[in-house]
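Written below as structure tokens is the structure these notes are about.
Complex shown without one protein chain; remaining protein chains in place.
Showing chain A:
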Amino acid sequence: MTSPLVSIRDLEKRFDLSGNLLEQITFEGGRFRRKQEAVHAINGVNLEVHKGEALCVVGESGCGKSTVARTVMGLLSPSAGEIHYDGQRIDNLEGKAALPYRRKMQMIFQNPYASLNPRMTIQQTLEEPIRFHHPGWAATEVRDKIHEVMHSVGIDPDWGSRFGHEFSGGQRQRIAIARALAVDPEFIVADEPISALDVSIQAQVLNLLMDAQESRGLTYLFITHDLAVVEHFGTRVAVMYLGRVCELADTKTLFATPRHPYTQALLSAIPKLEDDRPNHIRLQGEVPTPVNLPSGCVFHGRCPYANDRCRQEIPQLIATDGGGQVACHAVEEGRL
């Protein structure tokens, strides 16, 4: 296998809850104590994205999938771990050194109503990144590039003088995609790009993303919670739970033979037309708080197969016979 385009190594991200020193001091049981708390959003994530693929990251709300996306893009700095792009570590780059990667890596956001600057016309929105990354380009080159990306996302170039609020949600998301494509990226992180859109528009935007992948040779890291989209779009799927990757496999393999108990429960929840009596796997309890992580496997409190080892030892991703990877002691021991 070729070396990965993007690799995420032992990534951790904590968000501090306790504030400054004064706010950390609490009075408990007759004495002052310093109390520090943090949300453990990502706890040791390892992922590799290969050139040309669409790696989908799925999981429920709060499992850290958006945090992974934002950390990869450098919007958040990791608490621990490294991010490599094409063999070069990028999470510690600053200023000018990071610029080439800013051009190669782009992001599409969830909410098309907030991701376009309300005071800029579409023309200005698309022009600024091109001029910024290609200061030497002549005005005609810039204009041609804007026309090209607007055409490729299905927006009439004559609409350039309009403002974002004059467009519908689907059109705005197309414009946001055009902005990302304007700097000719290789790698695009899409953070739930279609979940804010109407169902009828979702398919259009998804097809647009797939066309762009084909014609421009793009690589995607696609964050979503919509399993139908994953099945349609993803080359490989990573399932996250409480800040850890619990299973990683080819889309077909994962949907056909899910190995991790959480993946099995997740997939069984997909509604099917032919099913009048669906056989959902019902998980007990709630997702534990990411402030105080459970010991051992993060899923052990809700897992029907959990034993003492699961309660104490953190499972690592191991290769399965299907070609995927799964982080589960039960699978490793053959109990499942």
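Everything below uses one rule, namely that contacts are C-beta pairs under 8 Å (C-beta built on N, C-alpha and C of every residue); 3 or more make two chains touch, one makes a residue touch a chain; residues count from 1.
One rule holds in what follows: contacts and distances are computed from a predicted model.
Colleague: Which choice in "Thiolase family protein", "NADH-quinone oxidoreductase subunit L", "Acyl carrier protein" or "ABC transporter permease" gives the name that UniProt lists for the one chain left out?
Modeller: "ABC transporter permease"
Colleague: Using the touch definition from the top, which of A:9, A:50, A:84 or A:133 touches the missing chain?
Modeller: From the options A:9, A:50, A:84 or A:133, the contact with the absent chain belongs to A:133.
Colleague: Which of A:3, A:26, A:88 or A:161 sits in contact with the chain that's absent?
Modeller: Of all options in A:3, A:26, A:88 or A:161, contact with the hidden chain holds for A:161.
Colleague: Out of A:36, A:117, A:207 or A:312, point to the residue that touches the absent chain in the complete complex.
Modeller: A:117
Colleague: Out of A:106, A:263 or A:320, which is the one that touches the chain we can't see?
Modeller: If we include the chain that is not displayed, A:106 is the one touching it.
Colleague: Looking at the full complex, which residue from A:41, A:122, A:183 or A:208 touches the chain that isn't shown here?
Modeller: Answer from the full complex: A:183 touches the omitted chain.
Colleague: Please give every residue of chain A in contact with the chain that is not shown.
Modeller: Residues in contact with the chain left out: 70, 73-75, 98-99, 102-103, 105-107, 109-111, 114-120, 128-129, 132-133, 161, 165, 176, 179, 183.
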